[in-house]
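A single protein chain has been removed from this complex, and every other one stays in its place.
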């Protein structure tokens, strides 16, 4: 017990003894995890932005002039029952006229004394069905209905979005994984470097009979502390940056960062675990 | 001269003597500059993507039914002369009918026996004028023309784009500058750390009468070499990644990275200069 | 207790280390290891605390055999040996007190006792006024004294002292050798590698082993 207590104290003292090397480890963890955290937030928000763009995708279903009110109602009921449909609105002939006015700058009644525009449904699909395959199968199913004259949707928009969404998702995920990998490499090598600069201490301790565990314990405690401190600084930094953005730079960037506790918990745990594993791995090299 | 030659050789030998610390410096430069390079490319391409989105912005100018062919021609000439205009096309009544068919799924002639749609101009502005202020001033100027019935453009699209473009630009520039700053901190501290692990050599050299320049020169040469090697590895890595993406992952991400020599030249120079300045700064601490 | 059978340890070189060593040191022997520079004295001591293992032959200390010892038994062996290194091997980032105390923590002593013991030993070796100094701020002799204190404090079964008085003034040297002598009389083996024949004379009943070019040339 007394030795355990001694080793814990040694771990804390190591923070000071390692001098520049220890401070450098903390700095590296700090910087790395700050980047990792910001990378995660930026990636998350970019993906969200793309998804909200995709939310603008809709399908227009034009109804035959001749369709009876009843048949239209039947069709609406069918739409309501569809698994894939998130929401839909009925655009009556009147509403279509308003839309015409917007698109072509003319009141249809000033040109004609009746309204030639057909009524239609505007349909939003659930996010997971907003892809070409689903849309095509749904529209081909719907076009069986006799009330329907024609179904229109922005196929190009969908194709483009699908393509870019995939690119963006791949790039962001790839970049994030790469960043994680690099962080791990960086932190563990920095710890190795810091321990390398004290290899004489290690070899002397071995020579005077210290067991590997006796030598290792303080270094590991020190590594965890460094990881913890670096990660805490990173959390503080991310919080600070987000606070700055949300409260003082709103007018400039008009972008709000949402933060929640789990992000910080993950960062601090990641830092500490990296400190733990990094120092275990590093010390093995010099034992 | 003999001493100069000796010091240069010492610089090269230092690469080996610094052992783990030197390899670590190279690793850090490598990783940092790879991230910096990829960051630059991603940032550049994102900005380009936003700009190409913005290229889709256009203005529709509806002409009065009553306007004479001549007046329309005059107006077209006016548009052609305008500084802000990049390109425009005339949409005749017939073309408008085709557009109607696309938008509303109906042949206008099947509804009416004449075409009530007005002719219009579709106008693209030069990129720098694709912002709300310019568009508003241009449209208000144009609306003076008597041939014009109404001018329509997607104001919301423009506003949104303008807002996001600014956000994206700020974020990318900010992130890139931050990355540069972090790289500098990281590289210079790593070099400091590597030199720190050889501070005994430095103090012994001082004690046996070496001048500061004598001590410094090999470290600086070593630093430049490390920076150069790390940057070369980073260049190779970026080239490799881009090659992989362009040649083998096309089917997955459908995104092509454009590389050119200046990028690599900048990376290698940056690495070498960082090695130079970093080692000058670091050695000063221990002299 | 310590037994060398035909031991060689030559670091892959023709003229380095030791060879053909046959040696038997009893539990209460006081041994002087003498010989010119590079004769192999330090190497012989390193073989005892198993910092190098023999290329050939067998070293046996109590029941630890160089051919069968497992990695994790080496610390156990070393904890029973008090070692004074020729180059001191002090821990630069710790002060004098900590340098000595760590020896006891490694052997699992009780904290309260550690504090008292360390201070007592440091006072006894005239280092009482240097307790909080880092090694870098000590004089050469003081450093050596700290190295000696670290070895003596842990109550080992054998003490290996490699040139323990090289930086000590004559009075301190005699004090150290007398202490080693006293420890030896408590039935602990002491092996001292030295060039100082005044020390050798000071312990009349000591065995003297002479080395030259890595081989034993005479043994009393």
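So that you can tell them apart, the chains are marked A, B and C in the order they are listed, and the count of residues begins at 1 in each.
In this section, contacts are C-beta pairs under 8 Å (C-beta built on N, C-alpha and C of every residue); 3 or more make two chains touch, one makes a residue touch a chain.
What you see is a predicted model, and the numbers here were worked out from it, not measured in a lab.
Undergrad: Thinking of the complex as a whole, which visible chains are touched by the chain that is not shown?
TA: Result: the unshown chain touches B, C.
Undergrad: Considering the whole complex, which of C:62, C:129, C:182 or C:201 touches the chain not shown?
TA: C:129
Undergrad: Who touches the missing chain here, C:42, C:66, C:99 or C:184?
TA: Looking across C:42, C:66, C:99 or C:184, the contact with the absent chain belongs to C:42.
Undergrad: Residue-wise, where is chain B in contact with the chain that is not depicted?
TA: 2-3, 5-6, 17, 198, 200-201, 204-212, 214
Undergrad: Can you name the residues of chain C that touch the chain not displayed here?
TA: Against the missing chain, chain C presents residues 11, 15-16, 35-38, 41-42, 86-87, 129, 137, 139-142, 145, 162-163, 166-173, 195, 197.
Note that only the chains that are shown with their structure count from here on.
Undergrad: Quick check on this structure: which chain has its C-alpha centroid closest to the centroid of all protein C-alpha atoms?
TA: A
Undergrad: With chain centres defined as C-alpha means, what is the inter-centre distance between chain A and chain B in Å?
TA: Computed value for the inter-centroid distance: 22 Å.
Undergrad: Averaging only over C-alpha atoms, locate the centres of chain B and chain C and give their separation in whole Å.
TA: 67
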